[in-house]
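Of the protein chains in this complex, one is absent; all others appear in place.
Up next is subunit A:
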């Protein structure tokens, strides 16, 4: 009997290891032969730990499973039975391109990776020139999935055209935004996709070295990525002679040290160099003067991990999905106070309301939805009246939102929006790198000003608005520059919570 149980850290945090122990112990008691394969997560976090039992080549799901379910799962009589996993509504409605293998394969089996389409993209890229590779990425319409949405192909072109004795591919895996976990799931569930994407990027721009800057808060992802790099090196996928092509590309996993601002690309580069993670002024662009002053591609995990499927299926296939200038798929992360949270990959263009109410099933608490913070701690709080907004870079921007890394945090009607606005300023104050004044000082003043509003000071709200303008216009990077988004969106959409106290004081 073949079983699969995720080793994704969300599944483990919900007790997947204990479920595996119980299954093995129960099978031992019965003298039954079972094989338990650890996989990534399918992304249905509300069903984790999700045990899959393979019957006639079809995987049947049981979840959320606890150790007490082991006997009934082995008998096939468990009340946690969900039927074939591929037929579940959540799975059928997705377009899984980047996440095609996550939850399906053993993350550290290169053989399974290849059997499920892995390395086809790299083999195709090896037959192309650097310019052809860059053109293919441009044609796909891929844009930076870390949040900025900058066209990946144009960034690669800059690095391709730059002269330099050494160029670098740096993967930004410093996924610090609350409500986002796509990078983590991808690295824990299909690490070779990221390695393959970085190798293709290296071939495209002429870089022979790569680094993944991975946050220390993700110990499981670090372990899986390190294991995958060793396997890839042994198999000749990395090294002096990539897949026997005579071309070199090798990479290393580097661990961050708990600084949120290092998710900003220039801070990340300073940190990778062993310096304080302070922001660099741009220009020069990292594409021209990046790691150690050399031309560097800095891309998010999901951007790089999407490159292999673009080369496997063709750029046009990828570009055929999406809406407007947002081509391909978006890996939505549905989180917070939500009944069905998890990862859902679909073409750009789905509405916010469909994601929260239909896919997510509303709040976990059963109370009405009050707001959704889209795009992490620097994204706006959107009220239910904006639920018709389409999830695309420009479309959400037009609705006053920010798609960012496509994380959505749902709040019910008990949420205190003044407290959330204050937290945004407090977080900015804690995490500011200190290089620019609007962020370093502004965030501290922001906390104080919000406390004055809470105490009923009528002069404080105009001051907060003015302060937010200054931070937006004057900060060097998105930390100080975008903290006003959650703050001012809370003020705009929930004015009563900022005014009521004032009236009480008057």
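The rule we apply is simple: a contact is a pair of C-beta atoms (placed from the backbone, for glycine too) under 8 Å apart; a residue touches a chain by one contact, two chains touch by 3 or more; residues count from 1.
The rule is simple: contacts and distances are computed from a predicted model.
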| item | value |
| --- | --- |
| Name under which UniProt lists the unshown chain, selected from "Formate dehydrogenase gamma subunit", "1,2-phenylacetyl-CoA epoxidase, subunit A", "Peptide/nickel transport system ATP-binding protein" or "ABC transporter permease subunit" | "Formate dehydrogenase gamma subunit" |
| Given A:382, A:410 or A:477, the one touching the chain that is not displayed | A:410 |
| Contact partner of the left-out chain, one of A:21, A:217 or A:457 | A:217 |
| Option touching the unshown chain, where A:175, A:265 or A:312 are the choices | A:175 |
| Residues of subunit A (touch criterion as defined above) contacting the omitted chain | 9-10, 12-14, 45-46, 48, 175-181, 183-185, 209, 216-220, 252, 254-260, 271-278, 291-292, 333-338, 341-343, 364-365, 373, 377, 407, 409-412, 415, 420, 423, 427, 430-431, 433 |
